[in-house]
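Below you'll find the structure I mean.
One chain of protein is taken out of this complex; the other chains stay put.
After this line comes subunit A, so read on.
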Amino acid sequence: MNALVALCHFCELHGPRTLFCTEAVHPPSPSPPQPGSAIPGDRDREADREGEGLTMRANSSATQRADMCEGCRSLPASHPGFVSVDSETGIRYLSHQHPRQPQLFSVVRQACVRSLSCEVCPGREGPIFFGDEQHGFVFSHTFFIKDSLARGFQRWYSIVVVAMDRIYLINSWPFLLRHLRQTIQSLQDTALKVFDNEQCVCPQRAVRMNSAFSPAVFPHQRSGNAARSLTSLTQHSNLWASLHSSFSWLLKACGSRLTEKLLEGAPTEDTLVLIERQTEQEEEMSGWDCAEGGGSNPQPSQSESVQPKDFQFDDGRQEDLLGPKFKSLRHLRQVLGANDFRQLAWHVLMGNQVIWRGADPGLIQSAFNVLKALLPVGCVRAVSYSPHYEEAYRCNFLGLSPDVPIPAHVSSSEFSMLVDVLNVERGCVNPVSDDDILSLYQFNISSANTQPTDKGPTLLNKIEVALSNENLSVEVVSLCLLCLKEEWMNKVKVLFKFSKVDGRGKEDTQKVLACA
């Protein structure tokens, strides 16, 4: 809980004192706020001091060490205090006589003084909540502890829980009351036994009745009596260590009293596929360890090993290869021209095999990288550069070196297309900028497809609109693509569920498609 707990005592000689304080120190924030964010309410020093009030100020000077007696002290000055660490969260619970965090010192002091000498509780024992924005908010429980030597045979204490979160502190009232009562009861019971024992040995009432009252002796006596510590009142030598444990526990338990169950959206299809792949890979890896010399080793250099982190573009490898590259779909479109791009994109979306043949593997790979964005991750099987033809069931993106022949069944198929990347003969040997791909290469597109590619699908039309609008940044285009892909994936899910799972007729399928 974002709070601290302190045990306070109203010393007969020195007034209200903080005896023992347990605070929670949180680990550094997991997410530092962005620079430039300012928190309002820069505090006004004047207002701060004014808030202290006359009583407060008079008392705050009384923290002088010379002014302390046994009753005002918990741990000896040399004691280092206690710490407990919550290993799960890294929160450290620290106990000392006074709070370690300097900004909390006056807050606790205020709480202590108010709980023991300002606020009024009927019957003097019981819970009160009080506070304001300036001094923090306090749940206080006052109580008496028996002391055979004290005036009225009892001493007055309070346990305060201080927090800035007013609402949470009030929300926690029933919880805090329940548990602090337990703690207080335990202290009172223990002290009562000690009291009873002491009274048996030496009944104080009788002593006091018999001793002649003398004004000269009285104050001296009193001051001597005032010096009893809570440890001596309870005869509990580990009292402070135990209280540290109790208070730390209270802070932890109160902070985790309520938890939220907060749901996120389902992961995108792409994420799901990647999670699946990763699991498979991990399983395979462990499989390899067992099976020695398994027959056909997959070729990781060719098959795309996609990591969830960077599935959209695996820039890492692309950087390795020198030479010009396609930077984005829009760039590709500019280079190929609207018509050729349309054809190319059409084949990609239709799931046909797209073969690029040329001497520059870097260029071809960059083309595949940008084209991949058109498809769901699960639909991408790329062999970025191969010395021989690979069948369509193995890959829908295939890069080939210039001299690799395309089998006849492929070149005559309407389900494939070929982009030949040809070097442009040029006299000039000036280093050419990467942007200027056309000055280096020429692209020949061929396919046996006879269907018109300029009509649909709607998805492609929408993609083209986004790509052709120069006002849209690359980021906007990629988000638009994401929208479109998700939209279409959702349609596909419905269609799949409808036709495959439930096995319906064509008419109903049309209806479903109309509404999805």
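Quick note on the criterion: a residue touches a chain if its C-beta (ideal position, glycine included) is under 8 Å from a C-beta of that chain, and two chains touch if they have at least 3 such contacts; residues count from 1.
Following the convention adopted for this analysis, contacts and distances are computed from a predicted model.
Colleague: Pick, from "Serine/threonine protein phosphatase 2A regulatory subunit", "28S ribosomal protein S14, mitochondrial", "Folliculin-interacting protein 2-like" or "BBSome complex member BBS1", the protein name that UniProt gives for the chain of this complex that is not shown.
Modeller: "Folliculin-interacting protein 2-like"
Colleague: Which of these touches the unseen chain: A:Phe82, A:Phe143, A:Phe326 or A:Phe443?
Modeller: Spelled out, the listed residue whose C-beta touches the missing chain is A:Phe82.
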